[in-house]
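Here the structure is laid out as structure tokens; the discussion comes afterwards.
As you look at this complex, bear in mind that one protein chain is not there, while each of the others sits in place.
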Amino acid sequence: MAKSNKPIVWGLFAAGGTITAFLLPVVVLLTLFAALGMTPDLFTYEYLHAFAANWLGKLVIFGVIFLSLWHAAHRLRITMHDFGLRQDLWIATTVYVLAALGTIMTFFYLLRI
Amino acid sequence: MSERQIQLEVLRYNPETDSEPRLQTYSVPCLNEWVVLDALNYVKDNLDTTLSYRWSCHMAVCGSCGMMINGEPKLACKAFIREYADQIRVEPLANFPIERDLVTAVEDFIAKLASVKPYLIPKEDKPIEAGEFKQTPTELKKYKQYTLCINCMLCYAACPQYGLVPEFLGPAAIALAHRYNQDSRDGGRDQRQEVIASHEGVWECSFVGACSEVCPKHVDPAGALQQVKIASTIDWYKEHLMPWVKK
Partner (left out) sequence: MGEEMSSKPYIREISKTNWFYGQPRYMRYMAREVTCIFIFAYTFLLIWALRALANGPEAYQAFLAALNSPLGILFNLAVLVGVVYHSISWFSLTPQAMPLQRGEEFVPGNLIIGAHYGGWAVVSLIVLFLGV
């Protein structure tokens, strides 16, 4: 029996699960306000742009999106298995490629701000 | 003494004559303080001598009488009749092949348990004259709850992952490996990691948590498995990203 390489993704899953648990509810609440037409300061163009223009802001945004993506991707892989979809190689490839694409997009959009 | 007539629905399976299991109902006059095991013993003694089931201590120590009672993994000696309605269904432990009636085939669990080396592997050999391996109360407390495991396999019957992926090492075996890994006198973690940090080891666990909910001895195997995942993840990052850090 060889040791598994699952820790790579599980580490991201666990870190992402923690950061999303602390942070996402309030962020979603703010975007819900924006969806209701009462855009909070954070989601106005000026404020968000100023935040993302700063390297520390960039790092925070990248960290949050990166970890959320990999948390959700890994849990989705397990959930598919729970629902009886046993093509794990394909499912794993799909969810991790999506997460990697999201990561790359986040990286480049942030660079352009 | 109050007595209540219970309809005991028992799964029956005879490998020599049956192609599949069936349910047989026995009407059992149960005393208020009886447990399901007493009702089964009544059936065996008075109604049907052909009924097969395992039991020994009748006091939640030996771990032999695990079975599904109304669909829930329970020790029959700890399941009080007074907590159930007038009809009780008794089936063999889920996720294990049925050998006969309520008796399951447990070789898979026994092999998995042995594979994790659930015994002390001292860091260094010490002659007997050098005395015992000492431990503080704090060091003992660190793993004490896991020593209460009686290998009753209720956690395996509760674990959907074990049912769906039979190769999975499962809750009790990994929790017991963790018990020895946490022991200050032990030096066998590297050997056990080869087994429990594999795919079929801790990584098949998705933390449903059912194992800990059904444990009759209040052990928390689910917690142990998450701690093993965290430790194995730290190991992995150390081995691959910081290979210069030698153990």
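Order of writing sets the chain letters: A and B. Residues in each chain are counted from 1.
The rule is simple: a contact is a pair of C-beta atoms (placed from the backbone, for glycine too) under 8 Å apart; a residue touches a chain by one contact, two chains touch by 3 or more.
These numbers were taken from a predicted model, which means no experiment stands behind them.
Although one chain is not shown, part of chain B still touches it, namely residues 13, 15-16, 18, 20-21, 94-95, 97-100, 105, 137-138, 141-142, 158, 160, 163-164, 206-210, 212-213, 220, 222-223, 226-227, 230.
Counting the whole complex, the residues of chain A in touch with the unshown chain are 17-18, 20-32, 34-37, 39-43, 45, 47-49, 52, 61, 64-65, 68-69, 71-73, 75-76, 78-79, 82-84, 86, 98, 102, 105-106, 109-110, 112-113.
Just so it is clear, only the chains that are shown with their structure count from here on.
Across the complex, chain B meets chain A through its residues 193-195, 197-201, 203, 206, 229-230, 232-233, 235-237. Contact residues of chain A toward chain B in the complex are 1-8, 10-11, 14, 78, 82.
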